[in-house]
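These notes are about the structure you will find just below.
On to subunit A.
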Amino acid sequence: MNDSMDFLLWTRGTAFDVAIAIFIIGLIIRLFEIVSLGRERTLAEPKGSEFLPGVKTILTRTLPDGGTFKRQPLTVIAGYVFHVGLLITLLLFIPHIELFRETFGFGWPGLPNPIVDAAAVLGVVGLLAALWNRLTNPVMKMLSGGEDYLVWVLTFLPLLTGYLAYHRMINPYPLAMGLHLLSIELLLILFPFTKLMHTFTLFLARWYNGAMSGRRGVQS
Partner candidate 1 sequence: MTKATLERGLNAFREQVDAPVAAFFSSCVNCGMCAEACLFYTETGDPKYTPIHKLEPLRRVWEQDYTLVGKLKKLLGLARPVTDELLREWQELLYDSCTMCGRCSLVCPVGNDISYMVRKAREGMVASGNSPVDVQGAAQRAVTIGSPMGVRFKALSSQIKHIEANSGLKIPLDVAGADYMPLLSSMEIINFPEYIESLARIFRQAGISWTLCSDAFEATNTGIQIGSSDIARELVQRIVDGAERLKVKFVISPECGHAYTSIRWEGPDLIGRPFPFKVIHILELLDELRASGRIKTANLSSERMTFHDPCSIARKGGVIDSPRKLMEMVSSNFVEMQDHGKWNWCCGGGGGVSAIGDAEALRFKVFKRKKEQIEQTGASKLVTACANCRLVIEEGLEEYNVELPLEGLTELVAHHLVEDA
Partner candidate 2 sequence: MDARDTIPILIETSAATDGCFQNTRPLLHEIAHALRRLQLEGVATTLDLSAIPFGPGDERQLIDFLGKGEVSAKLEAMGESLIWESRYAGVWIVEHRSTSSERLAFQLEITKLPAILASQPEDIAESLLMLREALESPQADGTLV
């Protein structure tokens, strides 16, 4: 691997295959590990259903409650900004959609690049703010361990390298693209074994929370 083209081909080839395989295997293991633990049956006469409140909670938790927002605006805003930036760049950038189309057999319309570009900037700014927050907010600082910073780096690198590659700020381009891919591969490989799993498990978590509350007749 002595030059950027070899590097790019490796990252587009072997490395990507390995990464996506680890990602998928890990993902399935993690989900099975969770679900296999089961839920105790509840015999108390329910006050409400589980299904709708569960679904509703999955959706409503996407919005912060007013009280928390007032007390921790930075956490909320930074979180939002980077998530939105990340999701737009990930899901609505045409080259990414082409990758999804190849993987899943279907795609969706994307956004013009300047908008995606702005989203990427938002993502970067949001992530930097989130890091600053993590380093300064006493609660987050106390909670955070090595994994939290690792996860931050794993999230930040694809965004950063993607941005640099798009703007040709790393040359030659095969190197830039290879670094971008490598960062994504690192992310994919470590994804199932870190907090990044929240991307998927949060749906489970919200569901359980909403369903358990729903039984008792409260919307959580």
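Regarding selection, all candidates are chains of the complex that A comes from, given by their letters.
By definition in this document, contacts are C-beta pairs under 8 Å (C-beta built on N, C-alpha and C of every residue); 3 or more make two chains touch, one makes a residue touch a chain; residues count from 1.
Computed from a predicted model, the values in this text were never measured in an experiment.
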Legend entry - Neighbour of subunit A by the touch rule, complex-wide, chosen among 1 or 2: 1
Legend entry - Residues of subunit A defined as touching candidate 1 within the complex: 29-30, 33-45, 47-48, 57-58, 61-62, 64-65, 67-68, 71-72, 75-76, 79, 137-145, 148, 151, 193, 195, 197-198, 201-202, 204-210, 212-213, 216-220
